[in-house]
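All protein chains of the complex are present and in place, except for one that has been dropped.
And then subunit A:
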Amino acid sequence: MAGPREPIFLGRETYRRRRLIDAMRLLPVAGALLFLLPLLGGGATPRSTALGGIYLFVAWFGLILAAALFVRALSRAPDGVGSDPLEPEAGPVSEADESRDGPGPEGR
């Protein structure tokens, strides 16, 4: 095939965003695993507080970094960081909506 490859899948942006959200949903699970990992050896063999502390803090910081990167990637969406392409109401309720009042945007 000649020429540059065109993406076949039209909803590519949406698809990427969905997967990004999937990955982000997994973050707390990964975090829990990291934090519970020290339990694997059991309490039988005492460990060094200094080394254990370093492990915990490094894991912790990694988690924070990952969360920050995800939020950065998500905030590129036009509907705002909290929008989910699968949900009918695109975008979160903003202050403007609220002052207009409560039941939400009309006409749906």
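Going forward, a contact is a pair of C-beta atoms (placed from the backbone, for glycine too) under 8 Å apart; a residue touches a chain by one contact, two chains touch by 3 or more; residues count from 1.
To be clear about the criterion, contacts and distances are computed from a predicted model.
Enquirer: For the chain not present in this complex, what protein name does its UniProt entry give, out of "histidine kinase", "LysR family transcriptional regulator", "Sugar ABC transporter permease" or "Cytochrome c oxidase subunit 1"?
Expert: The chain we cannot see is recorded in UniProt as "histidine kinase".
Enquirer: Of the residues in subunit A, which ones touch the absent chain?
Expert: 21, 24-25, 27-29, 31-32, 35-36, 38-39, 41-43, 46-50, 52-53, 56-57, 60-61, 63-68, 71, 74-75, 80-82, 84, 87-89, 92-95, 98-99, 101-104, 108
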